[in-house]
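All protein chains but one are shown in place.
As written, the chains take the letters A, B and C, and residue 1 is the first residue of each chain.
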Amino acid sequence: MIVDHEHSGQHGYISDKDRYLARLKRIEGQARGIHRMVDEEQYCIDILTQISALTSALQGVALGLLDDHLKHCVVDAVNTGGEAGDAKIAEASQAIARLVRS
Amino acid sequence: MIVDHEHSGQHGYISDKDRYLARLKRIEGQARGIHRMVDEEQYCIDILTQISALTSALQGVALGLLDDHLKHCVVDAVNTGGEAGDAKIAEASQAIARLVRS
Amino acid sequence: MIVDHEHSGQHGYISDKDRYLARLKRIEGQARGIHRMVDEEQYCIDILTQISALTSALQGVALGLLDDHLKHCVVDAVNTGGEAGDAKIAEASQAIARLVRS
Partner (left out) sequence: MIVDHEHSGQHGYISDKDRYLARLKRIEGQARGIHRMVDEEQYCIDILTQISALTSALQGVALGLLDDHLKHCVVDAVNTGGEAGDAKIAEASQAIARLVRS
């Protein structure tokens, strides 16, 4: 049996990959739309509104991925026991800090 | 003389449009990169790091555009006098609130 | 006539000082409450909920003060003309950046 690692992924923790991909396609479209708005010199406040919407959409994806990560990678590492769990939690806490501060 | 309104823009408040367009091109590339990372199921924490970087880049663009907006549109409206200035400031305050809360 | 500068204030830009003072009294009470929750080792998630509420309350005060600042100090400086207005706007933009990033 041939396993296609390239496309099957190394982690497999993502609970609903198609939904994330669809959300990220919309996010790409939002980024392209903001570029076009600046190029067309649309009204600044309208551009800022779109940037706020894009930031919120990104936060939603980040919070979903983080929840998946805690539910799968962190739980697996805790079940493995010992330092593996501690290391995964320290890593998750640092990622949370970056999200809160960005 | 023919003025190309489509491309010359209706607002013209943006201090360095080429620089914004270059930053937004990079932001589009970052969004595309995050889509690819999820598609390839790369490590969740690495994806979160890229989302934090993209959020910071968007904030930088938003803060730059807001500064341009205050310097040009708001100042012009204040100089016009009366309610025009008040309305522009109320609108700017609402945009700032959306940025702070997003 | 004796002017009580200590209490009349040097700026006088605040649109409804009593309301701000009441909000800040509540914020002080919230901070004290969080200290007590940690001292009593109450449930961590409940403490985090209170910290989020306090952060939102502080943002509300900051956004209100910023709006007052734009409406009064910045408008006055713009009306004075020249570099005074530019300097006030640069200063306001820096304060906005600190709020967005904190």
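The working rule: contacts are C-beta pairs under 8 Å (C-beta built on N, C-alpha and C of every residue); 3 or more make two chains touch, one makes a residue touch a chain.
Because the structure is predicted, anything quoted here is derived from the model rather than measured.
Interface note: of A:Leu21, A:Ile45 or A:Leu63, the residue touching the hidden chain in the full complex is A:Leu63. Hidden from this view is one chain, which touches subunit A at 59, 62-63, 66-67, 70-71, 74-75, 78-79, 85-86, 89-90, 92-93, 96-97, 99-101.
Residues of subunit C that touch the chain left out of the display are 6-14, 17, 20-21, 24-25, 27-28, 31-32, 34-35, 38-45, 47-49, 51-56, 58-59, 61-62, 65-66, 68-69, 73, 91-92, 95, 98-99, 102.
Simple rule for what comes next: only the chains that are shown with their structure count from here on.
With every chain reduced to the mean of its CA atoms, the largest distance from subunit C is reached by A.
Residue numbering shows that subunit B and subunit C use the same positions for more than half of their mutual interface. The centroid of the Cα atoms in subunit A and the matching centroid in subunit C are 32 Å apart. Between subunit A and subunit B, the centres computed from C-alpha atoms are 21 Å apart. In subunit C, the residues that touch at least two other chains are 101.
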